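Of the protein chains in this complex, all but one are displayed in their positions.
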Amino acid sequence: MSHMTMIEAIRSAHDCSMERDDRVVVFGQDVGYFGGVFRCTSGLQEKYGKTRCFDSPISELGIVGTAIGMAAYGLRPCVEVQFADYVYPAFDQIVSEAARLRHRSAGDFTCPLVIRMPVGGGIFGGQTHSQSPEAIFTHVSGLKTVMPSNPYDAKGLLAAAIEDPDPVIFLEPKRLYNGPFDGHHDAPIASWRNHDAGKVPEDYYALPLGKAEVRRDGTQVTILAYGTMVYVAEAAASETGIDAEIVDLRTLLPLDLETIVSSVQKTGRCVIVHEATLTSGFGAELAALIQQHCFYHLEVPIQRVTGWDTPYPHAQEWDYFPGPARVGRALQTALEN
Amino acid sequence: MSHMTMIEAIRSAHDCSMERDDRVVVFGQDVGYFGGVFRCTSGLQEKYGKTRCFDSPISELGIVGTAIGMAAYGLRPCVEVQFADYVYPAFDQIVSEAARLRHRSAGDFTCPLVIRMPVGGGIFGGQTHSQSPEAIFTHVSGLKTVMPSNPYDAKGLLAAAIEDPDPVIFLEPKRLYNGPFDGHHDAPIASWRNHDAGKVPEDYYALPLGKAEVRRDGTQVTILAYGTMVYVAEAAASETGIDAEIVDLRTLLPLDLETIVSSVQKTGRCVIVHEATLTSGFGAELAALIQQHCFYHLEVPIQRVTGWDTPYPHAQEWDYFPGPARVGRALQTALEN
Amino acid sequence: MPKKSGLSLHVPSPGVRPGDAPDFSEVEIPKAGEAGRPEVDVEPEAMRDLAFSVIRVLSKDGDAVGPWASSLGDDELIDGLRNMMTVRSFDNRMVLAQRQGKTSFYMKSAGEEAVACAFQQALRKGDMNFPTYRQVGLLISQQYPLIKLMNQIYSNEQDPIHGRQMPIMYSAKDYGFFSISGNLTTQFSQAVGWAMASAISNDKKIAVGWVGDGATAENDFHAAMVFASTYRAPVVLNIVNNQWAISTFQGIAKGGAATFASRGHGFGIPSLRVDGNDFLAVHSVATWACERARRNLGPTLIEYVTYRAGGHSTSDDPGAYRPKEEGDAWPLGDPILRLKTHLIKQGVWSEQRHLEAEQEIEAQVVNAQKASEEIGTLISGSPPSARDMFEGVFEEMPAHLIRQRQEAGY
Partner (left out) sequence: MPKKSGLSLHVPSPGVRPGDAPDFSEVEIPKAGEAGRPEVDVEPEAMRDLAFSVIRVLSKDGDAVGPWASSLGDDELIDGLRNMMTVRSFDNRMVLAQRQGKTSFYMKSAGEEAVACAFQQALRKGDMNFPTYRQVGLLISQQYPLIKLMNQIYSNEQDPIHGRQMPIMYSAKDYGFFSISGNLTTQFSQAVGWAMASAISNDKKIAVGWVGDGATAENDFHAAMVFASTYRAPVVLNIVNNQWAISTFQGIAKGGAATFASRGHGFGIPSLRVDGNDFLAVHSVATWACERARRNLGPTLIEYVTYRAGGHSTSDDPGAYRPKEEGDAWPLGDPILRLKTHLIKQGVWSEQRHLEAEQEIEAQVVNAQKASEEIGTLISGSPPSARDMFEGVFEEMPAHLIRQRQEAGY
């Protein structure tokens, strides 16, 4: 059991899956010889050859469109979109094709496909290297949407996504690639080396999609988070000294409603945190579900702490990023009444 | 003051706007000589010439991409996407360009652009002629999203959208083109001829974006709806005899939160109805906002009556379509506790 | 002409509109047999001219002439003729059924039956078509049961896709027929991906992509060309240029290009243009392109010059945007008539046999229709269950869909 960064864990998931199943093929922009701009596929071309891991032209549409054809043939493509901000050129193939193929053909054709992409800000990437478009994927029937928050989960969930018989959108919080980040951008950078979730088996393993994980037990208020926001939530909880229960959703669709509901029914208070813009973000769906399933347990309104309804700015990045201070204030508000 | 169908009203809005402002240009697939597959632009090419109303190649991306360039030049393009189900090839230009141009250039360039598209089912169009993708547009900062429910609003709101300095997504419920439709698909087809909202001035007028309209005053429960669902809601209310207040949102973004909140604070109960799939639909945002702003007024959980989380089916269209029966049941449930 | 001095926008339009006399004088039709037939491993550059010509085999008086003269035997040609006749008879019955309200919608292949029927005869079991809605000939040429097509069109209880999609959105994997999408051109890059997968797997199967003239403007056309060119995918990319895209004439999609076929040159893809109403020419060119793919020589682009003789769909009235008589004026004639004439000239067919064949086929179609309608139509019999609507969104139904299904009462 060695420590891995999230990058190494993702690379290892590819490696184990390609080792086990030669139907698994990996491609995307710069993923072949170079191993990806974030190095998540480094060494795979050398090990598995140019026809199982290769560079693609700069066409997200072509990447996803050809991958759907490969999946229909019987391969298990796992493709990379360099940044989630660049997935939109492929949106039609994802929404109209990958998501609907099994249903519209009554299972005659299926689409076991993984589309990986880095999400989130905190690297001064501005509006075109920082977006978190998870909500729009969860609105599309036929897609599964996953966002791990640590190396251990990343490897296990990616392996499961590759084995899944249906298309999976696999979102990687780029700010977590090299260490847990809690929003304190001035603090020294933390590393996965000294974090439990940085311990990752070399060998293959898979974690079930659709299961949330309680990261911190608490009684006063429930925080629903995923990706980078899990650590922001932890920071906010410990810094306010509020006994918050933190649920890391891990998979947004299918959603682990049970875990969410039982936590909110216990605490009676809920704060939802995500980095994406507020309006029609995934927090809206969570709030709608919770008020439906926990209505008579809720002591106070559910709050959403999210990115603002603006493009992700460059210089004002830390004013946009929902950090521990904002989450902390929300926790306090949650306890006021 | 003559009666118009929604098609005639939309055509008239184009006509008045092109008459008043020769920066207004109209194009899209089959919109030129033929006047559009739904005839919403018929006669415009003849009246204003081939360079102000013309057919485009079958490229939604090209339509929107070139329209953005035209808007940046100083024209006021109003383009048609033949069905909302076909907007995805243009999604990148809409999300990454039209929506962000003003912000990213600090007003150096702007994008006064209207993208019209028919939405909704009820015409046996199956999964590729029935979708209602409004929610994903409302998640994109920088876009306004409008959906009229009758000819009078359609004309006034389209005129306003064309004059708006920012990009507007204009969604036309195709099942309302020729008459108000309340979901009773076996009943004889109603016409706008004998409906008040079918009375439409020939002359130019504009209605402000961002204002909802109370279609029916009521005290027991608030129904939030837009487009076709307004009539479904009316049918459900009268058939259940429940004294429901029906708010027609008309504009989803910017949202008329005041009207919504004051209605729900009055009734203490709320049912949201839309045709789009449930998960992460716009109903989620509405529910999240209402539980936040009306928490202490709510007597019962907010309910969402929506399309199911499946592709829009062909043969089972009426099992998918959220009709008066389902809305009626929700109203009864809302009054139970 | 600009109003003021200055630039002006050019908006192409067809020479003629309703009321005008049809005019195809701009459509250049070389004599049959003129175009050369290169080796399949020739450099694209060396066969450039074939993207600008029209490869034709059947002469005016019905002889098969020139280097592309088909290798098909008489029986295969007779099969081809019967297949085309079946498509036409089937189409007509289904349009009627739609008019009678038995289904919601239909699209015919009228006038372009040869393209799909002749191409299919060049394919092998295991190859995969990625068709549009105008290639039912691919299935009918394989004796796919007409009743199954009708069950789909009627969305009845035995619809292979459970009433989930509009009429004619067939899916038939065992017949090498990919699930049709209502979204134009998406299948084009998928075909390339399927072909790449076959090559990655060192398989022998090839893929065939289909697209209409109008739909070549879509994004996926470019993606397909780029990926096919870069990875030399074993795929045949077919453009069916039937002159119209709903109300829009081909000039809007083609722009200033000489031909659609010539789009292949910028990708180093061998490109050919063929008389789409000439069964022998289509089959011969298809065979050439498929051999290229099978020999791992890479993609081929083919433009079929034909004419959409009917409306775009049952929702369309072509009389609103093109002269009624245009179809009759189409210089490449009718594919069924031309093959019939050839076979009669060959002495292997006759008016008499043609008439009999027509009656047989008509009977076949009618019987299939009766049987299918006994199962049900959109307005009769028991439709596919609403419960089914929730199935197959995912292989395994997740909790939220089960909840919704129960809420729906199933």
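Couple of notes before you dig in:
When the chains are written out, they are named A, B and C in that same order, and each has its own residue count from 1.
Methods note: contacts are C-beta pairs under 8 Å (C-beta built on N, C-alpha and C of every residue); 3 or more make two chains touch, one makes a residue touch a chain.
Model, not experiment: these values are computed from the prediction.
Although it is left out of the displayed model, the omitted chain contacts the following shown chains in the full complex: A, B, C.
From the options B:His3, B:His103, B:Arg216 or B:Lys266, the residue with contact to the chain not on display is B:His103. When the missing chain is restored to the complex, the residue among B:His14, B:Arg52, B:Arg175 or B:Arg250 that touches it is B:Arg52. Touch with the chain that is not drawn comes from one residue among A:Met18, A:Ala160, A:Val221 or A:Leu278, which is A:Leu278.
Considering the complete assembly, chain C touches the hidden chain via residues 2-12, 44-45, 196, 198-204, 206, 217, 219, 221-223, 226, 228-234, 251-258, 262-269, 294, 296, 298. Contact between chain A and the absent chain runs through residues 29-30, 32-34, 37, 50-51, 54-59, 61-62, 85-86, 88-89, 124-129, 278-279, 308-311, 313-316, 319-320. On the side of chain B, the interface with the absent chain consists of residues 25, 51-52, 56-57, 59, 61-62, 65-70, 72-75, 89, 92-93, 96-97, 101-110, 141-142, 144, 165-166, 210, 253-255, 257, using the contact rule stated above.
Everything below uses one rule, namely that only the chains that are shown with their structure count from here on.
Among the other chains, the CA centroid farthest from that of chain A is the one of C. For the pair chain A and chain B, the distance between C-alpha centroids works out to 32 Å. The centroid of the Cα atoms in chain B and the matching centroid in chain C are 36 Å apart. Listed for chain C are residues 162, 164-165, 169, 181-183, 219, 393, 400, each touching two or more other chains. Within chain B, the positions touching two or more other chains are listed as 85, 88-89, 127-128, 279, 309-311.
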